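In this view, the complex is presented without one of its protein chains, the others remaining in place.
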Amino acid sequence: MSAVAEKAPEQAAATPSLAVRGLVKSFGGLIASDHIDLTVRPGEIHALIGPNGAGKTTLISQLMGELTPDAGTIEVEGQSIDALSTASRVERGLARTFQITCLLPDYTVRDNVAVAVQVRQGHSFRFWKPVAKDEALRRQAETYLAATGLAERADELVANLSHGEQKQLELAVALATEPRLLLLDEPMAGLGHAESLQMIEMLRGLKNQVSMLLVEHDMDAVFALADRISVLVYGRIIASGTVDEIRDDPDVRTAYLGEGDAGC
Amino acid sequence: MAHSYMRPVLLIALLVALIALPSVAQASGYNAVTSLATRVLIYGIAAASLNFVLGYGGMVSFGHAAFFGIGGYVVGILYQHFALEEPLLGLIPGTNQMLITLPAALLVSGILAAAIGALSLRTGGVQFIMITLALAQMLFFLFVSLKTYGGDDGLIIRRTNELPGLNMRDKHTIYYVCLAVTVAFFALLYRLVHSRFAQILVGLRQSERRMAAIGLSPYRYKLVAFIISGMGCGLAGALMANFLRYASPDMLHWTKSGEFMVMVILGGVGTLFGPFIGAAVFIVLESLLASWTEHWQLGLGLILLLVVLYTQGGVQAVFSRLPGRR
Partner (left out) sequence: MTLFIEQMLNGLQFGVTLFLLAAGLTLIFGIMGVINLAHGSIYMVGAYAGTVVATQTGSFWLGIPAALAAAALVGAAMEFLVIRRLYQRDHLDQVLATFSLILIFNQVITLIFGRQPLFVATPEFLSGSIEVLPGLLYPAYRLAIIVVGLAVALGLYLLINKTRIGMLVRAGSTNRDMVRALGVDVRLLYTVVFGLGALLAGLAGFMAGPILAVQVGMGEQILITTFVVVVVGGVGSIRGAFFASLLLGVIDTALRAYLPGLLRQIMVGPEADALGAGISSMGIYLLMAIVLLIRPKGLFIPKS
């Protein structure tokens, strides 16, 4: 919320939220990232589209430090994060959601978020006070649940949530880390039409507060939300530009959009 | 839930029963029950400590006998230097005071756990199991070879450590001391497993990947949990050496680590009371089977195998019956 949001729209030349240069990652013979260059400007939603297996999730994993790239650099807000652990990257304002949800199944919805709040506060070497009686923590967790439409479900176990609710919780947990750059890995995947619309509204509400890299197959969502789009095919960015530029790009149409419209 | 008010009542009833136990045992002529109960309390502490990393943290340590044994040896070694009146390494005077030996055992087992944990937590899964097992076994070999401290034969502690104002030659007194330590340990553990720290630890058991993605560095939390757990086992070992008046390499043998795990399983993984119940079941089972046959381990093995294979999906089923967890 802060300074980033105010200067974001007019100052495209400002320090980018995310700058990826020459990123390479291969697994055996398979090249998942082939010299990727990518910039996310402050406050924008930058969509990353491409067919399955193009290396989108692999890219997010490298941005988060879960995978180590073979070459290339990643900068967040002008500073290199290449040497940082996942935890330190989160401290620098990065957060991700998982395509295949990765939640704490034995915890309630509230506790999933409360743990994230607790980690952000950094007071976790506390061995004496009962965490369940920590009202402040509960209240904070509940604000994120309210923001993602999960307030009613706070006491439910994650295992009992619907798929759509789990996706919402993914977002709530990511927001609880108070990110400045959010990496969203197919937040609409598996959602029904109504749920998708709800998710789009939520993300739109976050616009200008957080920069976002949105990996998504749902083109309606992408066109509704994105400021700019990059197209990833076989580990390479084949095009990058505004929504209109991408929509009209012949290469993109043949490589991706035609196929994307028909199938999924 | 219904048992929310039952629990304090049950706890108090249990405590009263435990306090009355030696007198009842004496009156009814079953004096051996008091010794049995003392061992249950001590093993209960050890199993509950293991359970903290195993059940709450999801770290399958197969080397907790190392901490149990080192706790015992701290008592034994300090006593030997006290009896011979020559300081350890020419610096540290020996002692027979429990108020010193127990904290010393906690300290030493904590340092050992820090070393073993720092190494073994660099890996996970099956390597973690093998490494904790191997490092504990290494300590076993060390003590077998230390002739100064009895080697194979172990160290005899002629008299149980002293506590001011108490007659420690009385079996009942020892029982009550162990009971007091157990109650204190249990109260601490109760606070611990409901703390912020445990919230993180249980989260790590469920998904380390998720915890990293919200900004947590797993290693140091797991290490601290491992150290706490090792100290608990060290405390149990120190009490055991006092109770048996003996510390031996058997205390650090890998089968002891296995026994602790068995206790945790029998009682219920990841529960507060489970390990104590498991320790009671194990000790009673052992005494019963051993009174029938010298091959009692055959019976134990079969029972354990059946428990693991057939209790509705094994150990996981025990998990699922817990309120608030899967």
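For clarity, chains are labelled A and B in written order, and residue numbers in each chain start from 1.
Simple rule for what comes next: contacts are C-beta pairs under 8 Å (C-beta built on N, C-alpha and C of every residue); 3 or more make two chains touch, one makes a residue touch a chain.
Every value quoted in this text rests on a predicted model; they were computed, and no experiment measured them.
Here the chain not displayed is in touch, across the complete complex, with B. Remark: the omitted chain is touched by one listed residue; of B:Leu18, B:Ala83 or B:Met130 this is B:Met130.
Touching the missing chain, out of B:Leu146, B:Leu223 or B:Ala290, is residue B:Leu146. Although one chain is not drawn, its touching partners on chain B can still be listed: residues 54, 60, 62, 119-120, 122-123, 125-127, 129-131, 133-135, 137-138, 141-142, 144-148, 151, 254, 258, 261-262, 265, 269, 295, 297-298, 300-302, 304-305, 308-309, 314-316.
Note that in this section only the chains that are shown with their structure count from here on.
For the pair chain A and chain B, the distance between C-alpha centroids works out to 44 Å. On chain B, the positions that touch chain A within their shared complex are 191-192, 194-200, 202-203, 206-207, 209-217, 221, 224, 324-326. Residues 64, 66, 85-87, 90-91, 95-96, 98, 102-108, 111, 114-116, 118-120, 123-132, 134, 157, 159, 173, 176-177 of chain A are the ones that touch chain B when the two sit in their complex.
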